[in-house]
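Of the protein chains in this complex, all but one are displayed in their positions.
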Amino acid sequence: MTSSPPRPRRWSPSADLLGRAAGPTGTAIWVTSLAILAVVALQGGYYGSVLVLGIAYAIVTVGMAVQIGYSHQLAFSQSVFMGMGAYGVAILDTRYGWPVPLALPVVVLGSGLVGAAVGSVVTRAPGLALALATVLFPIPVTTYVTYSDYLGSYTGIGGIAPLWAGDSASDSLIRSGIASALLLGLCVFACGRILRSGIGLELAVSSDERSAGALGIRTSRRKLELFVLGSMLAALGGAVFAGTQTVVSSDIFSQVSELTLLVMLFVGGCRSLVGAVVGAIGIEYLAGSATFVNTHLLIIEGVLLTVVLLFEPGGLAAIVVNAVRRVPGSVPARVDHGPPAPVPRAAPAGPVRPGRAEGIAPAADAPALVCRGVSKRFGGLVAVDEVSLEIPGRGLYGICGPNGAGKSTLLELISGGLRLDAGQVLVEGRDVSRWSAAERAQHGVARTFQTVRLIPHLSALDNVAIACLRSHRTSMIEAVVRSELEEARERAYAALARVGSAHLAAVDPGRLTLEGQRMVEMARAIAAGPRLLLLDEPASGLSGDQRGRLRELLLSLGAEVTVVVVEHDLELLATIAGQLFVLINGRLRFQGDGDGFRRSDLVRSELMGLVEGSYAADPSR
Amino acid sequence: MTEFGNLVLSGLTSGAIYAVLAVCLALWFRVANMLNLAAGDFAMIGALGVDLLVRVHGWNLGLSILAILVVIALVAFAYDFVVLRIAVDWGRAQEGIVAIFFFTFALSFVLEGIAQQVFGTVVHAAPALWPGNALDFHGLHVQRAGVLVIGFALVVGVGLALCLRFTLVGKAMAACGENPIGARIVGIDSRRFRRAIFVLTAVLAGVFGILGSPITGFVYNSGAGLGLSGVVAAAFAGFTRPGRAVAAGLSIGLLESFLSGYVNTAYGETLLYGVLAAVMLFRPQLMGLPEVAR
Partner (left out) sequence: MVRFQETSSGEGPVALAVSELSVTYGDFVAVERASFRVTEGECVAIVGPNGNGKSSIAMAVAGLANRRGVVELFGEVAPANDPMWMVSRGLVLIPERRQLFPNLSVLDNITLGCYAWTRSLRSALRSEAVSEALEFFPQLGPRLRQKAGTLSGGEQQMVALARGMASRPRVLVIDEPCLGLAEAVSRRLYQVLAAMNRQGRTIVLVEENPVRALELSHQVVRVQNGVTVEVSRPARAADRSGGA
């Protein structure tokens, strides 16, 4: 903790409020029954209609909490999809006479398809481009709607049948309110289940492209699913809006409504489903209550948003949780995500498990790793220049060389983080040159990073558990039905125990020492049971004792799998690695065992900067 | 030919509006790594404030302009002093994209809310600084206010670009955005720079509002749309290059003008945003976004 010492954190908003008091089912039931109670209690009066409007917005913000708050996919297209849902229901009902309960699922599914089409384009762009492009959506759509007579131009479409018609206007409102509360509960349940499944962990990592790739997660699919989820919930919210307000106009598309949605989300708590619901209904209530609040709504929203961002980015949800925490004997302070992780007492600290990649039988006797003429250029600079090397199988292999020699680049080329310009990479006899990082990871290639890349907001255990998920092929819909989180956590715990860091399981990565972070990352790399383990400067920044422990760990890992270590600590490498490779200016200049390495003139002059005397023999090292 | 010339002129005029806002955004992003989504609102305050003082209170035009610019500077200073100081200097801001978007977005809400109370909801404009009918050269029309805005955009953009390239203070500004800790290490007061540039860009936006409001007229919520077009133009300058921001703003204006002139009058704007979104999505590297924003 030299430059960034760990700061004590109050509440890690890793989990949603859900995770503390009840599971997704319980929370959904609570939310639904409270909403229904309130709808009934308000008797369909003015405040009843405000509440129902709030529920419609809450359905949208719940989707945003998953999409924006939890997964950092900053898309500003919700108001467009909300409008799509509202206008869809309005047109099907008023023009074609469909009953609203029938129109609603059709419109939501239709919006999902549109979301999939749009999402397949926009989610490929980098984060900021996605945000900026979606910011532009409302403008042309609003223009189109206000020009279109078919869509009722400025006045919009009125006279939509209520979601659930009753005897009188107020009766209809109560019934529609109950229906929308049930829909809201359903959304909270589904989103809660998704966050609490293994996919929840994948979503948390999906904004970090490099880590995700190294963990075998295909982010493109998760990003698309997220976008579709957000779009469908927005459309559902819009449909409920139409079915309860009975009139829609182009206001719903406007950027102002998009901004209001964001204020609702952040004030309530962007990483909490309940927070999103409370934020939406609360802001809607503020707007609908006192005249003063209504006329000064922009100011109040702006100030609220500023205060929340400044003092508690977790929003109201975090404030409540922190307050509850301070009461002794209340909800215990947990750093982990979701339900309590069962900590298996007798965790099998056994060997690294065999690879999980199914259906790929390694070619018999094929060497673990072969590089043939591997090259990489950055502009005019040749970072890796026709490197060919062969690593037969189990054991420790070291790569060293001066700074900028291309060591890390070579590691990236092997792991798939960078594309080859020329040459081939073969893992266990299979040519993986054209594979993505995620595919290689699933084929049993795991790695650590030079600067540790752990996911903030997730406990160390969950950081490791991400690598243990088998859910890469499952979809979000399946995640609603079943969760494999517990199983993944057990495997993760075993991996942590394997590197001797089981005691760190519940700790937030921000509070770990550098050694702890490296160990957690190491556990993450071995947790999936890789057959080829790539370590980028594992000893960098560690002290003498810590290096000693690392040395033991590396030796024991080397007995089980193929370990390739890039390192500056030559003495460490020379004593543990069965074979060493020296890269200088992108070229492979030496390969051989530890003794040959120490005797090599090249190594002595280029790496140790020695002309006479032996650095390795320095007794003080 | 005349039609083409007029399209170019109107394109340059609206392009200059994007350009000025883009310059303000780019300069502040360069120093503070945040987007100032409230820049358009400062322009709105400039225009409507001067209008209010002159039309309702009967103040002298020069005095009103001075007074409003002072007010804008004070508001910007106060915002930085209270909110950004806590957010950035105390380390309360969340890292990354959230901070980039949301802090000044909240300010924009507040400013619009206040403007709604003070200025009402009717479209107004500051009195023209160069009064008279549109200039006419052999069938080519250009509004006088448009000439002022184009000139202002060029002067500010080129001036800032030169300053960033050829002065140590300009380089120090860039350093603040590149690495605030590194800047403090070499003795650059990055906090003071951030504050100064925030105030400066707010005032520049205010001046622009006063110069340019006769073209379109402003209402309390014009700022959001203006700010957004500024963001888009600035995005094509990688958010950090004032010189390129001017070029990007003018090009977007020309594109819009040609699209509505030659392709479809009613949906010119729609087409424009479609093209811009497509470029952002399919050729994000054209924007040259800085590392922090990715």
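Order as written gives the chain letters A and B; numbering starts at 1 within each chain.
We adopt the following convention: a residue touches a chain if its C-beta (ideal position, glycine included) is under 8 Å from a C-beta of that chain, and two chains touch if they have at least 3 such contacts.
This structure is a prediction, so every number in the text was calculated from the model and none was measured.
From the options B:Thr2, B:Gln117, B:Thr167 or B:Asn264, the residue with contact to the chain not on display is B:Thr167.
Contact with the undisplayed chain is limited, among B:Ala38, B:Ile100 or B:Ala175, to B:Ala175.
When you scan A:Thr295, A:Ser543 or A:Ser556 for touch with the missing chain, the hit is A:Ser543.
Counting the whole complex, the residues of subunit B in touch with the unshown chain are 166-169, 171-172, 174-175, 178-179, 181-189, 290-291. With the whole complex as reference, residues 1-3, 5-8, 381, 400-404, 513-514, 537, 540-546, 568, 570, 606-609, 615, 618, 620-621 of subunit A touch the missing chain.
In this text, only the chains that are shown with their structure count from here on.
Note for the complex: subunit A touches subunit B at residues 72, 74, 121-122, 124-133, 135-137, 139-140, 143-144, 147, 255-256, 259, 262-263, 266, 295-303, 305-306, 309-311, 313. Of all residues in subunit B, only 83, 86-87, 92-94, 97-98, 100-103, 105-114, 116-117, 221, 224-225, 228, 231-232, 235, 266-267, 269-270, 273-274, 276-277, 280-282, 284, 287, 289, 293-294 touch subunit A in the complex they form.
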